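Every protein chain of the complex appears in place save one, which is left out.
Just so it is clear, A, B and C label the chains in written order, and each chain counts residues from 1 on its own.
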């Protein structure tokens, strides 16, 4: 069993992502978030469990549903929220927004709007680590839908033949937009595809941060030991629709009820309490602290300025010409 | 065991491809073949075994190493040779050449210069068959190297979920140009990857036309019965280098000797003789007949005219504008 | 004849062609029952024609395009949707090397009667990966035809022509024109490819542009008319084939040309048009041809930045004033 400290950490990380996303939802409700939005609500345990097993110098490669990865990896909620609001104080100076939310200093290689485009980038980052001998690992998140894109096979293969320190994290939330995975994947688990690339793989309950964490610890060890990639498939579920206005009516009621009753924050909290790592009161205290942090981050974001229009011309190249 | 007639057919088809390629090599030696050339020599049993299990109305999707597929499927050697020589009488009027050699009327969807680009096209052709209810099957040939390209996973998946009548034929000749498969594939067999897509698969001796044929019969039946795709991995070997000037020095001597001693024409001939399907003399008679056919085809090709330069402007669209 | 949106007109065109010809079918991500297309263009069609003919696919752009190629060369008429134009980057081999070149490299042995629908343009604050305008790449790909409808009437007539065409057609839409309304006939009609539409006649300067920029140009023309400047506005409707004649004649009349599209400037379709016009109407030009495009940057997210990025009425009007 993991240490009590780790359980507290897992609870804290899961909750932090949750509260961040709730703040986003709140700001969105106030019409302050331009563009679209793919909330991480419901999948918090995946980002929390994976990143808790990683070091600061390790990398994560994110997706269009990236807020959770970025916050869990340690990005500044202030800069992240400011980015979502299109403010000049945002981590991308307002140029990226929700789908490109990224904080390099926190070890995030980037969120990307192109489904499955992060896999090759993770291969390259892991190659860097291997060639430079830094021993850093790269966790690459992607969805069930992404597993059907060509980069999946290409990247799993390349990581396998070069024994790169990558952890492939499939967040299988059973849908790609409105398309149920049953329509687009012939097998029960995506993980089965990793066998073809001699990549060790495991399927875990993605709503249980501890299960995710334990799988991640093993994968991280394998990667750091030079034994190559691992694929972790996390079964999870979106709390809401795919994007801002999607009511997700296409999900069968019983299925949704089943999953939504399995709240990732509650689950890890219960475990932590049961294992005596934390009391209800301590848990509440952590929540209060995080709520305050998000409150302040929200305030910072709201009060920040929008970028001056001409800034649109900057950052295309290292130097202008 | 298959019928004697089938054995004769397998011998004939294997030999026909062989003699076609020898004629190509001959013309090439006379400096009559422009551009590059990927000979099918050594892999004849694959095309012969697969196509012998197919109907005329079935389709094959070919590759850059396509002469064998096209001839085995029944294309006119005259038009094919003329095409290789860049003549106006060629099946593509001299516009395609070796890498695009194609005869639609013989059931060839096309050879393609882009490795692995045929797989999606095969998916579409099989979808046609399914939607129109024609019951035709599509055999899609590709190399070991092609299996590392993104279209592999995408196409295997799409064919599997829609239960399309496709036969994936991997011609594993152990090399992609000079790159040994060991460097680029972590598993022993490519076939292992099909499991991840719930696609039945089998590994056969690709130098043995009978083995290939038997696997093909089963796959064709599955496809026609509406039970979806099959992957057949044929282990085989190029007689020569990858392309026109490659001496293939990168292949270990013992490996090359082993494989080159297992000649596809000899193998199927021996089987046919042993099974009493044919006598040495009958076999010789077939050879003579085919040699004559190739001789004539060569003559036709050599004597044909080159296309008038302005023909370069035609066939871009159905009608000029 | 009713006033309907571009989206409805497009859907009507698709529906009528599917009813007319049973070899026509649609395939793409989330075009079916549960979603009806990211921009709801196909909503209701799966219910009407079945999931077989309105086919949800995995997220496999290159194989979607390639499957359309395979289906097209074996007797069907696929209309494949790539959800966002930015994602066609993943399908470039099947579109540009296979679909576009097959008739030619096989010496005319096959036709490739497919349509690929996708959508370009910004204005929705969805940043660099969902807002581009990449039509010039395809204009530089011989073998493809390209439709760029900007109006409800045009989109219905052009989608029908596209579906009936024996060659591969890139059918480009624009996010901000889906809601534009216009009178559209209920009955069947087609619009030939290669015929521009003069959306407004004028005498002093010609504006040629595509998509939302045609709408903006019309607003500018209205505005400038008050100042006594008479602007002719031309919408090419298809880029390949390109109606050079209507444009050249207009330029010969006005002597002045402003080109305006939402593409980033360098290498945009406006470059080709400028090159053609100076080639073919050099002696009639009274001033340099002006190009109004987005700057050479990715599309930014923040509204303040994106508004700056997308050409607006002010810049178009300024370009006109600069040369009259």
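Worth pointing out:
The definition used in the following text is that contacts are C-beta pairs under 8 Å (C-beta built on N, C-alpha and C of every residue); 3 or more make two chains touch, one makes a residue touch a chain.
Small disclaimer: the values here were computed from a predicted structure and weren't measured.
Contacts of the undrawn chain with the visible chains, over the full complex, involve A, B, C. Of the candidate positions B:77, B:124 or B:150, contact with the hidden chain is made by B:150. In the complete complex, the residue from C:7, C:101 or C:237 that touches the missing chain is C:101. Only one of the listed residues, C:67, C:251 or C:289, touches the absent chain: C:289.
Although one chain is not drawn, its touching partners on subunit B can still be listed: residues 34-36, 86-88, 92, 94-97, 99-100, 112-116, 145-146, 148-150, 176-180, 183-185, 250, 306-313, 316. Taking the whole complex into account, subunit A touches the unshown chain at residues 59, 61, 90-96, 100, 102-105, 109-110, 112-114, 117, 119-129, 131-132, 150-151, 154-155, 157-158, 161, 314-318, 321. Although one chain is hidden here, its contacts on subunit C can still be listed: residues 62, 86-87, 89-90, 92-93, 96-97, 100-101, 104-105, 127-129, 134, 136-137, 139-140, 142-143, 240, 263-264, 266-272, 274-275, 278-280, 282, 285, 287-291, 295-298, 300-301.
One rule holds in what follows: only the chains that are shown with their structure count from here on.
If you sketch which chains touch which, every chain touches every other chain without exception. Centre to centre, using the average C-alpha position, subunit A and subunit C are separated by 36 Å.
Among the residues of subunit A, those touching two or more other chains are numbered 148-150, 183-185.
Touching two or more other chains at once are residues 57-58, 60, 62-63 of subunit C.
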